[in-house]
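First up is the structure itself, then whatever we jot down about it.
Of the protein chains in this complex, all but one are displayed in their positions.
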Amino acid sequence: MNTSFRTCSVTGLKIHSEAEKLIKINAVTSVVFLLVGGLMAILIAMTRWPAVHLLPEDLFYRFLTLHAIAMLVAWIIFMEMAILYFTSAVLLNSRLAVPKVAWLAYILMIGGAGIVAVTILLGKADVMFTSYPPLQADPMYYLGVILFAVGAILGCCVFFATLIVAKSEKTYEGSLPLVTFGAAAAAIIAIITLAHGAIIYVPTWLWSLGIIQHIDAPTYRLIFWGFGHSSQQINVCAMIAVWYLLGTLTVGSKPISQKLCRTAFVLYILFIDIASEHHLLVDPGLSPAHKSWNTGYFMHLAVLASMIHAFAVPASVEVALRKKGYTKGLFEWLKGAPWGNPAFSSLVFSMVGFGFLGGITGITFGTEQLSIISHNTWRITGHFHGTVVAGTTMAFMGLTYYVIPLIFRREYVAPKLASAQPYLFGIGMFLVSFSMMFVGGFGVPRRHWDITFTDAIFKVSFNPVVDIGMAVFGIGAILAVVGGAIFCLQAVATLLMGRKLA
Amino acid sequence: MSISVPETYWWKPVDREEKIWVTVALIWCIFITLMMPYWHFTGKQNPPWETYKIKPEQFEKLAADFIAKHKVGEDNGIPVVEPPPGGDAFLVASTWKFEPVLKLQKGQTYRLHVSSLDYQHGLSIFPINMNFMILPDYDYVLTITPTESGDYRIMCNEFCGIGHHNMVGKITVT
Partner (left out) sequence: MAGNENENHAPGSFVLIWIFFATMVLLYFLNWKYLSGVWHVGTGN
C-alpha cells in the first residue's frame, strides 16, 4: 500500500499522496464538466432570449439536457468527491482508505458521465434531466446514470472507511472537525439519494430495453425526485461545510456554537430527503395531508437548519474580524474584510445568492398552495439557479481558489483577474436568477424553445415587461458565462503554467 | 477553526443573539407549516386531489362523447365546447395539442377532468398563471371556478418532445 505523505507548508497538514492524486483528478474532471456545462449555458441562454434565438429547436432541447447533466450532476458531484477525500484524509492527517476503490469509483463515474454525455449529443436522449416516462431515452443513457451513481456511492464508502481508519489509527483526537462533520452529513444524504437513483433508474433502464412493459408516471416522479432533488441537498450540505471552511481559510473564523451548527447538519440528514416531494404538489393522486406533512413539517425542519447556518456563518466571520481590531460600530468589520480575496468574495456572493435568491423562494414555491402559481414556470428555474449556481457553484469556485495553491502548489497566472472573477460571475448570476423568477411570475414556462409562440395555433402574448426581463436575463447570462470562463481558464492555465510553490 | 478538532468552547452555551434568532426561526417554520392546513379551510385555491385511474383509450372516449354532446363550433380545427355550469368538462392533452377549446361562464363551477393520451404534460392557464400536472393513466379532476371573464390560453409547461413549445390550448370565459 502506498502511504507516502508530504507536509503542507501553509497549514502544516500531512497529505497522503494517493489522496492528493484523487483530489486532483476529481477536481480537474469537475472543472472540465463546468466548462462543458458553461458552453451549453451560453448557447441555450442565447436561444431563450427571444431577441437572439440562436439554436434550432432540437439542438436547444438537446443542449438543455446536457447542460443540466453536466452542471447538476457531473460538475457538482466530482467536486464533492474531491471535498470528501480532502475533508477525510487531509483534514484528519490520515491515509485514504482503499485508494483502489476510490480509483474504481472515479472510473465508473467518468465512464458513466461520458456515456450519458455522448448519448445526449448523438440525439438519443432528448428527455431533459428529469427523463419522465413515457418519454424514453436510449438504454445507454440510463445505464450511464446508473454507473455514475454506483461510482459515487463507492466514493462515499471510501470517505466513511477513511473516517474509520483515521479513528482507529488515532490520527486525530476528540471529535471530528466541523467541516468533516458537514461533509459526513453530505455523504449520508448522498447514499440515500443515490439509492433512490438506483431504485428508479434500474427499472427504467429495463423498460427502455423492453424487458419491463410499463413505468407508472407518478411512481417514477415520486422516486425520481428522491434522487433529483436530494442530489441538490447533498450540494446544500457540502456547500455549507465549504462556507465554514472558507470562513476559516479567509479570515480565521470559528463557529460561535459548534453544538448548534452540528445539530443543524443532523436536521438536514433527518428531514431534507423527504422534502423532495415538493415537486409533486400539483400532481394528481397525493392527498393534501400527505403534501402538507411532507413539505411542511419535514421540509421546514430542514429550513430551520439553513436558517441556523444563515446566522452562524456571517456571525463567525464577524467575530473573527472583530478580533482583528475592526470593532467600531455595527459594520466596520465588513469594511475590513478581505474583499480582494476571491475565496472571500465568493463566500459572500454564495451566502447572499443562496439565501436571498434561492432560499426564500424555495420556501415560498415549496408551499403546497403556492405551487399552483409557480410549478414548472421559469420561477422554479430562477430558484435553483439561485441555490445551485449562485450558491453552491460560487462556494465551490471559492474553494478552488484555495485548492490550487494548497493541493496543486501553483501560483495563479493572473491574480488580479482572480480577484475580479467572483464579482463578474456573481453579479451575472444574480441577474439571471432574479430575471428568471421575475418573468416566471408572468407565467413564462421553463424548458421552452420559443416564448413568442410563432408556430402555435393560438397566439400567446406576454406582458411587454417580460421583454425587459428577458434582456436582463440575456445580459446576466453573458456576464456569468464570461465569469465562469475566466474561472475555468485561470484554473487550467495555472495548472499548466503557474509558477510552482515550494 | 472549522477545520480542526473542536476546542472546549464546543460545550459552552449558545450566544444570546443566536438563541433569539433560532427561536424566531423555529416559530416561523411552525407558522409557515400551519399556513397550509389553514388555507385548506379558509382559502379558495388549493391543489385538487380527486384522481381516478383510467386507460388513455377510455379517457379519449369519455372526452369524445363530451365534445359531441356540447360542441358549439370550431376554432383553428379544434372543437369549441360549452360545458354545462356545475357539470363535468374534459380536457385532453396529447402531443402537441389540447382538446377541446372550452367556453366557460364566469362565477360557475366546473369539474374539469384532465388527462394525457401519451406523455406527461403541463397545464398552465395564461395569463392568470395557474399550473397543474397532467399524467397519462390518471384522470385528475380540478373543481375550478373562473372568477374573471376573458380570453385565456393553456400552455404546456412540462417538456413532452421537440414540438412542446407549440402546445397551446384555449379557454374563453364570458
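Just a few scattered comments:
Order of writing sets the labels: A and B. Residues in every chain begin at 1.
Methods note: contacts are C-beta pairs under 8 Å (C-beta built on N, C-alpha and C of every residue); 3 or more make two chains touch, one makes a residue touch a chain.
This structure is a prediction, so every number in the text was calculated from the model and none was measured.
Touching the missing chain, out of A:Val319, A:Ile457 or A:Ile475, is residue A:Val319. Touching the chain that is not shown, out of A:Phe5, A:Trp103, A:Phe356 or A:Tyr423: A:Phe356 (per the contact rule at the top). Contact with the undisplayed chain is limited, among A:Ile373, A:Ile404 or A:Val466, to A:Ile373. For chain A, the residues touching the absent chain in the complete assembly are 256-257, 310-311, 314-319, 322-323, 330-331, 333-334, 355-356, 359-361, 363-364, 367, 369-370, 372-374, 441.
By the touch definition given at the top, chain B reaches the unshown chain through residues 9, 12-13, 15-17, 21, 24, 28, 32, 35, 39, 43-50, 109, 125, 128-130, 141-148.
Here, only the chains that are shown with their structure count from here on.
Chain A and chain B, compared by their mean Cα positions, are separated by 29 Å.
By the touch criterion given at the top, residues 1-6, 9-15, 17-18, 21-22, 25-26, 28-30, 32-33, 35-37, 39-40, 43, 45-47, 49, 51, 76-78, 97, 118-120, 122, 124, 126-133, 135-140, 153, 155-170 of chain B touch chain A in their complex.
By the touch criterion stated above, chain A contacts chain B in their complex at residues 11, 57-58, 61, 91, 126-128, 130, 132, 134-135, 172-179, 216-218, 221, 244-245, 247-249, 252-260, 280-288, 291-292, 295-297, 300-301, 303-304, 307-308, 311-312, 315-316, 363, 367-369, 371-377, 441-443, 445-451, 453, 455-458, 460, 462-463.
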